[in-house]
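Provided herewith is a single structure, encoded as structure tokens, for subsequent inquiry.
Yeah, one chain of the complex is gone here, protein chain that is, but the others are all in their spots.
Letters A and B mark the chains as written, and numbering starts fresh at 1 in each.
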Amino acid sequence: MSLDLNFVFRVLVFPGFAFILLFTMFCDWVERKIEARMQNRMGPIYTGPVGVLQPLADFIKLLTKEDIVPFNAKNFVFRFAPIVSFSIFVFSFAFLPIDGASVVSGSNFEGDLILVLTLVSIANFLLFLSGWSSTNPYSAIGATRVLTQLLGYDIPLFILALAPAFLAGSLNIAAIANKQYVPFAFLIPWTFALFIINLQAELEKDPFDVPHAETEIVAGYETEYTGRRLAFLKLAKDVQMVLGAAIAVELFLGGPYGPIFYGLSAVWYTLWFVLKLLIVVVVTEYLTCIFARLRIDQVLVVNWKLLLPLALLSLAVTVGVGLWLNPL
Amino acid sequence: MASADKILKALSDSLGKRIIQTRTLQPGKSYIQVQTGAHKDAVRIVLQEDNEAGVSAITGVDLGETIELMYHIRTCDTIITIGAEVPKKDAKIESITDIFPGANFHEREVSDLFGVTFEGHPNPKRLILPEDWPENVFPLRKEVSVANIPSKIGNFGVSKDEKHVSSEERLVNIVLGPQHPALIEPEKFSLRVDGEIVRGVEPRIGYVHRGIEKAAESRTYLQDIYLVERICGICNACHAACFCQTVEAIMGVSVPPRARYLRTIILELNRIHSHMLLLGHAGLEIGYETLFHYMWRDRELIMDIMEALTGNRVIASFITIGGVRRDLKEEDVPKIKAELTKLKERLSFYKNLFESDSTLKMRTRNVGVLSKQDALKLGVVGPVARGSGVNMDVRRDEPYAAYNEIPFNVITYDEGDSWARLMVRLDEVGESVNIIQYALDHLPTGPYRVRVPRTVPTGEAIGRVEAPRGELFYYVKSNGTAYPERVKVRTPTFANILSFVHIAEGGNVADVPASFVSLDPCFSCTDR
Partner (left out) sequence: MKVKREMAKLSPILREVISQVFKKPATRRYPEVKPKVPAGLRGRQIFDITLCISCGLCARDCPAKAIEMVDVEGKMRPLFHLDRCIFCYQCAESCPRNAIKSSEIFELASTNKSDLVVKPKENSVSGGSQ
């Protein structure tokens, strides 16, 4: 069977693996610079112009450190959970249209929204396993907190993702992105706001920072990881952030589709995608800066008593708006 | 209201013949020496006469054949000292922890350093010295020279009585270990945790013990000022001020008025920078990094003022016996006032933030509650006590430096939770700015220093200063040479650290850093 060079290029280089990795590092740099400016300091400035190469430098530094596996840890799960988690996050990108068409052409199908959200939940569960297999009291507490938080935000996440699906009339992410002549963020802004708050919980940023609260449990589920495995775990967290923001962009901001002015449509689509994703990154970073970290029981109160009822309510309102826009 | 004379009369009435002698250490501070078994009754009588009294410190002094134990009780704006002597060969005395639980750590420290056994103490383990210190070597006894102690006997790790999972079903032992991101300095707190609820706390301090009290006995008074300054970096001016005050009380020297005002200025600058450091650190502990960065950026204003005034940002080395070491130039005063005005504007932002920010209040309200009764029984001092409604402040109770001429308010809050303790400190920063501005406006002219002889006449004295963390207590005894006989330091965190056990029990693991940071622990001070 002949190897389709186009396919290989799309999967491995652009908009596939290499693009995702480099883009993740770029988003990490944007995050750190914005957080620094909000806190009236400089952020990375030395590595590369304006410090752009800092996340790459951190990654390479971690790769050169010694890799220790505590002798009590469950070996197989400890070694492979970060890598499998990272691969699942990267694989979920296959269903998102980045330059107008999805990474593997023809991979979209009706219902891939549910598949992507399920993959995200599985990858988060693997993060829990990575903490649990460390057999360290700090990691155990961090891992149980990950699971408790996962239970709390997963259901509202699904419900809120259904709202744009209903408005677009399909569960195909590419179709949802395509049907947005006006981005859904302007049609149903309350759902978008709730989705961003939910995203904060999924990405474990303030105020939902509790699974890896440094001042209480050292590093939570990351405590026993060093060297290469820690590099992969951190990379998995960063890719998760880009994936979450990408899902928000596809569902609410119209994906890569935007006005084309001149030239190749693929270039313009990628540009719009990057721009919209950076907007989401800046908004989540702003939310990180203005809140403190909540306790786990307060997180549960916010999830179950606040997010879930509001998510259900917003879905009901969206159904009303949708029926008003396109009467059956 | 009890007064010191009433208490002395009550003591002499009930104890009668068991009082051996009474003398006056300083005007207003009496010392009553009683027979060894009668000390507990004496302490009980004083605590009953004044229900806001507390044991401030327990000092041990080596007198050759006997060890003299002094119980310094803080009452009615002064200190009444009850003394008892025990022979060195058979150093046993009854513990007072059942009538005053706050004496727990004080007694353990004396037993570690002098070898006195306190009968009836609930937890007579080592406090300050490490586990592998040789058994019968008591460092603060005069005959012991610390130069020849054999160093570490072998390697010891986790001590034998600590397991990860304790025998009582689901309790897991989490060690907020010597190294932990929540602690700035190393101390060990073993938490017994059931899921997320803390059931018990076992503190072990002494990791930063440097033997400063022993070292002070082999240096001259002038060199000792710099030694005690380095007990704590954050409140260094208070240590120097307290030591110099105590030595000046023994010598009978009075400091010129300009020096008193300058001392006040440097002490209040120290208080501002310490409180701002703590408030930023509190933000870090509860995950609020933005607050940390903003607070420490504004703290730089104070560090620049201190650098201009004393020549260094942190360790001031400004106060000496007889006054202060340098003068404040007239042309610097408008600059300092301008910086303080800038700071005051920023303070209004922080006050608004602390009162209205939702996540900050969710993390600190009703967290680590210390009731007023517990605060009095445990003998806590400083903002920890003022946050629970106890109205104590050495600057008002026993004015030193220029505090009897400068008007200021003592801030108290009644809630007793972490939020109240942080708000006390925030309001105190505002008060300190007012005090400094008043002092700069009314700075008297004249000399800023008097020359004092190098040897100090025989005598003893007690000095107290309100450090940022609470009441700092010094006892200095001199024997007529250029070297002090005994320097006793009781730092405010040493008195406060016992309350951590009370406020952490029953709360979440996540509340431990929030309540811990509101006590403002400074372990260099605790361990000396």
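Here is the rule we go by: a contact is a pair of C-beta atoms (placed from the backbone, for glycine too) under 8 Å apart; a residue touches a chain by one contact, two chains touch by 3 or more.
Owing to the predicted nature of the structure, the values given are computational and were not obtained by experimental measurement.
K.L.:
Among B:Leu25, B:Leu140 or B:Met362, single out the residue that touches the unshown chain.
P.N.:
Final answer for the missing-chain contact: B:Met362.
K.L.:
Touching the absent chain in the whole complex: find that residue among A:Leu127, A:Cys289 or A:Leu315.
P.N.:
Reading the full complex, the residue touching the unseen chain is A:Cys289.
K.L.:
Using the touch definition from the top, which of B:Val172, B:Val201 or B:Ala308 touches the missing chain?
P.N.:
Counting the whole complex, the residue in contact with the absent chain is B:Ala308.
K.L.:
Per the definition of touch given earlier, which of A:Val11, A:Met38, A:Ile114 or A:Leu147 contacts the omitted chain?
P.N.:
A:Met38
K.L.:
Name, in rising order, the residues on chain A that touch the hidden chain in the full complex.
P.N.:
On the chain A side, contact with the omitted chain comes from 34, 36-42, 286, 289-290, 298, 301-302, 305-306.
K.L.:
State which residues belonging to chain B touch the missing partner chain.
P.N.:
Within chain B, the residues touching the omitted chain are 219-220, 222-223, 226-227, 230, 290-291, 294, 297, 300, 304, 307-308, 311-312, 315, 317, 320, 325-326, 349, 352-353, 356-358, 360-362.
Convention: only the chains that are shown with their structure count from here on.
K.L.:
Centre to centre, by mean C-alpha position, how many angstrom separate chain A and chain B?
P.N.:
49
K.L.:
Can you tell me which positions in chain A touch chain B when the two form their complex?
P.N.:
Of all residues in chain A, those touching chain B are 38-41, 137-138, 140-141, 206-207, 209-210, 213-218, 289-298.
K.L.:
Any idea which chain B residues touch chain A in the complex?
P.N.:
Against chain A, chain B makes touches at 164, 172-174, 180-182, 196, 283-291, 293-294, 297, 357, 359-360, 362-363, 508-513.
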